[in-house]
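The complex appears here without one of its protein chains, the remainder shown in place.
Note that the chains take the letters A, B and C in the order they are written out, and that residue 1 is the start of every chain.
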Amino acid sequence: MNEQSAPVGTVASHVGGHIHPPPDSFVKKYIFSLDHKVIAVQYFITGGLFFILAGLLAELMRAQLMGPNNHVLSVETYNEAYSVHGSAMVWLVIIPLLTGGFGNLVMPLQIGARDVAFPWLNMLSFWLFPPAGILLFASFLFGAPQAGWTEYPPISLQMPFGTSLWCLAIFLIGVSATITGLNFLVTIVKMRAPGMTYTRMPLFVWATGTTALLSMIATANLSAALAGLFIERTFGVPFYNVARGGAPVLWQHVFWFYSHPAVYIMILPAFGIVSEIIPTFVRRPIFGYKMIAYSSAAIGLLSFMVWAHHMFTSGLAHWEQLLFMALTMAIAIPTGIKIFSWVATLWGGKIRLDTPLLFVLGFLSTFTFGGITGIMLASVPADIHEHGTYFVVAHLHYVLFGGSVFGIFAGLYYWWPKMTGRLLDERLGKIHFWLMFTAFNATFLPMHWIGLLGMPRRVATYDPVYAGTNEFVSISAFVLGFSFLIFLYNALRSARHGEIAGPNPWGARTLEWMIPSPAPYYNFKDIPIVLSGPYEYGAPLPYANIRQDLATVPVH
Amino acid sequence: MAKALHVPSDAEYADVSSQRLLGFLFFLISDCVIFGDFIFSYLYLRDVAPVWPPPGIERPYLYLAAVNSMVLFGSGATMHYAMEGIRRDRRRQFVAFILATIVLGSLFLAGQAYEYTHLHDTWAGSTFGASFFTLTGLHGFHVLIGVIYLITVFIQTLRGTYTQQRHFGLTAATLYWHFVDVIWVALFFLFYIY
Amino acid sequence: MILLGVISAALMYGVAVFPVDRYLPEASTVSLPIDWIFKFCAFFSVPILVYVNGLMLYFVVRYRHRPDEPMDAVGSPIHESRLLETVWTVIPALLLIALAVVSYLVIPLYYPTGQAAASAVTMEAIGHKFYFEFRYPGLTQSVMNEMHLPVGVPVTLDITSAEETTDVATGAVIHGFWIPEFRLKQDMIPGMVVPIHFTPREIGTFRIVCSEFCGLGHSHMWGTVVVQSKPDFDRWYAQQVQAGRSAAAGVAPINLAAGNAAAGQALFAAKCTLCHNAAPFAQRKVGPGLANLFHDPAHPRLVTGKPATPDNVVDILEHGAHGDMGVMPNMQANGLTAKDIANLVAYLKTLH
Partner (left out) sequence: MELNLVLRGIALIGALIVGATALIVLRAEWRKTALEDHVTKIMMVLLTVGCVEVVLVALGKLGRM
């Protein structure tokens, strides 16, 4: 405890300076931990397990779709598989990993705080998450949901009890995400180290802050919508059932009012990760810091106003179609600004092509493509043809897989040493990247084509004219699944054989690298004082109260 | 162990309170969104219905609701004066007004219960009933929680948990109670006036 | 930069001349502007994709950290460039505005507005579990799954979903009405009628696909649209009028004795197994298992409440039924002839 010396000067009364006592038992240290870094690891492990389960469901689906009229799965099981796959990937994998995982691991460190504002709520958020996942997968025992992750009524009102479990599971996740959002937002507003103005915050913090706001507001709405669906299913309260005066399109409105912001909840943290990794490996300041930061905020704001672009074929009034089309196109502009700024940062750098940057470049390539197809979907007449087809399936995987999941892996390779103290193997990492990148494109690129030609989504079989393409897609999907095993091996291997990382293996300049790896439970011995922005490569470190002798040179 | 007994300084208390206040306001915002979702549902269902309320459905009794609203709004005013009592260290003012608030809140719940039992429509009976009972029920649940919350902070205050300087729990309870009031302003308009 | 420009230009040219019609016929008038919009997007996307990816690769190679450089070498300290940032904000914005304007102009083309709608023939398309029903003006009966249209005649299609029963468990669902070759899609939403407007411009047979998940039969919910010349269409229409009259007069008799169990088994596999197992009652899919249909002491009565006799089963096969498990479509919806029904009953009799 001697290390935990009394902080000095003005810093003592700063809110980031408070600290909870050190954990004194196994349970408090690893299970009901209040430490944001331990909670982050808990999110990573739990989310990783659900990623494997949901991924296996995807492989089963692709096995069924190897050929037309296959009978690997029954039609019912196939419907259940894609519904649970989608729900789990969105709510049990991407959102918890990016917000609960990276947000918890990195954000408090980057703002120079000793924990989040409400550590106990943080623990509660996490412990709502495994039960939600178990409920969702337990729904298979009672007839899992079949109507996709969107669960449009009236069909979702007609399904067996599993759909009610789905409602409960996602409700729990919703509560968890709302609490996390609230917690992070207070943390970012109140607990930044002295001198860290909003425009000196690392870009990941900007992204996490915007995400937190979206989580807090949009996810509360999701909880309400799910409660509506649940009480209609359980007590027959008429909201969505036409026969009782309800309106199925109402669900689409309230669902997408959550789920479009949710798309940005899933991508903004990945933007943040990319914005951290690029300057570190390019060894120069990020190009257009303010534009990237403000575009995050703009995306956050606009994301609440575009939900009905998922509903262009749901009989909206013409003015609604026009309004939502225009707003959707508006949101493409800040997204474009980010992409162009990242590419411009590469100019004139001293680029080290390590695995994290490799994943970021993969992200840029695939996400840009997903963004472009997004614009095609935003135009109402084009969407009339593309809606509900494999084109949409391809688009959303380019954004959520090519975007979020590539971002997650980039972040994992980047912050793994901070989390565990050891580096992941570079060679295995590069093999993982190339295999994943190639298999990803081979899996999802052809889907655009068959979607445009007339293959609808959510089908267990299809017109035999698409057989060849589907077979190719399925084989690629199996290779894609295999590529994750390389990562799994690499991760397990690093526990024993991984190179010891040291505090700052990449020579980065944000605050999380200014302390030992893994970070001690109190994070900062003294709360640092921030003197300027975090990406001034070549200048002296902009921190007081930090050991100045820490190297900011990459170790390899 | 020494840590656990640590008594925060005034500055620390102010810092922690400011965090909690912000967190509490964010909680109220997200709660507001939940009400907002069901209000949107109500307006949407009303918009697509050919006639409103649906055929055969009677609206609840207006003037009882008016008196009941007045009771709830009155409790908002008394809660404010209870809070003022703490801020100015006038204990008896605090006790009198918070008790008045608790009584008025319970009266509102009683009025609500009377209204529920005398309506012909039910929760699952029609789209009107669905929205009406979901929204007012959710609100009534908030009032109930609020009454329990007020009783809790009242007892805590009697035990000396809160003082003139340190009373974040009471601030939060007051804000929560005002919030519940203000939600009713919207619900009263939607179900009895609009 | 120049190389990337050349690649972009080549690809843009490729997009511009891409023969969409060869891969997916542009069979309705609105398919042309919709494809044009798609090409517009693709055309301007090409340079964005080429430059983002190309510059990324070029920079990574050109500005790589070379082994002879010191470990702490850093790159250019430039933070921003107002000019560049303005350029890459304004140009995409202008392109998006152009796209929005074009889209705005195309939207009215597939909704019945103005004069075009006035001259159009109005029909109804209704989604069922799991087939499409079409109602023509002047026909007393509906046409199932196969829509016939005369080429070149404007059509307004009122699209909705059938409210099969008022019961929640078996009630109406949302279907999607999609004709890929027409580039037209509209969700079939119970309680809502949404009209769309188009003119077929090519003769041929095209698919109708359900594009919104609607239950177990969704994967198989296909129909066809047959676009014919005006004389062919008139001939078909006259036949339908005739069929309607004879239907009103009474259906062609079904000769149960002539039923062929082997043919019935093939039919059962093709048409019935989506919803029914050839297994005991309890092994239900959408409907019950049918193995002991005529010999099940636990279920002596059919869904119609009548005894399980061949004649009453024929009745269900002909006219369909509404039950607590779901809806059994009628013979038109299932595409069955009188002979098919006889074969099916013969097959069902052989099951124990």
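By definition in this document, a residue touches a chain if its C-beta (ideal position, glycine included) is under 8 Å from a C-beta of that chain, and two chains touch if they have at least 3 such contacts.
The structure presented is a predicted model; accordingly, all values stated were derived computationally and were not measured.
Here the chain not displayed is in touch, across the complete complex, with B.
The hidden chain makes contact, of the residues B:Arg46, B:Arg90 or B:His178, with B:His178.
Think of the hidden chain as still there; on chain B it touches residues 18, 21-22, 25, 59, 61-64, 66-67, 69-71, 73-74, 76-77, 80, 171, 174-175, 178-179, 181-182, 184-185, 188-189, 192-194.
Here is the rule we use: only the chains that are shown with their structure count from here on.
If you average the CA atoms of chain A and of chain B, the two centres end up 35 Å from each other.
In this assembly, the C-alpha centroid of chain B lies 49 Å from the C-alpha centroid of chain C. Multi-chain contact residues, meaning those touching two or more other chains, occur in chain A at positions 236, 244, 247.
Among the residues of chain C, those in touch with two or more other chains are 191.
Against chain B, in their complex, chain A makes its touches with residues 13-15, 18, 20-21, 117-118, 178, 181-183, 185-186, 189-191, 216-221, 223-225, 228, 231, 235-239, 244-247, 250, 253-254, 257.
Of all residues in chain C, those touching chain A in their complex are 23-24, 30, 33-34, 37-38, 41-42, 45, 48-49, 52-53, 55-56, 59-60, 63-65, 69, 71-81, 84-85, 88-89, 92-93, 96-97, 99-100, 102-104, 106-111, 163, 165-174, 176, 178, 180-181, 183-187, 189-192, 194, 207, 209-216, 218-220, 222, 274, 285. Put simply, chain A touches chain C in their complex at residues 75-76, 79, 146-148, 152, 154-155, 157-158, 236, 241-244, 247-249, 282-285, 287-291, 313-315, 318, 321-322, 325-326, 329-330, 332-333, 336-337, 339-341, 343-344, 346-353, 361, 364-365, 368-369, 372, 375-376, 379-382, 384-385, 387-389, 452-454, 456-463, 507, 536-538, 552-554.
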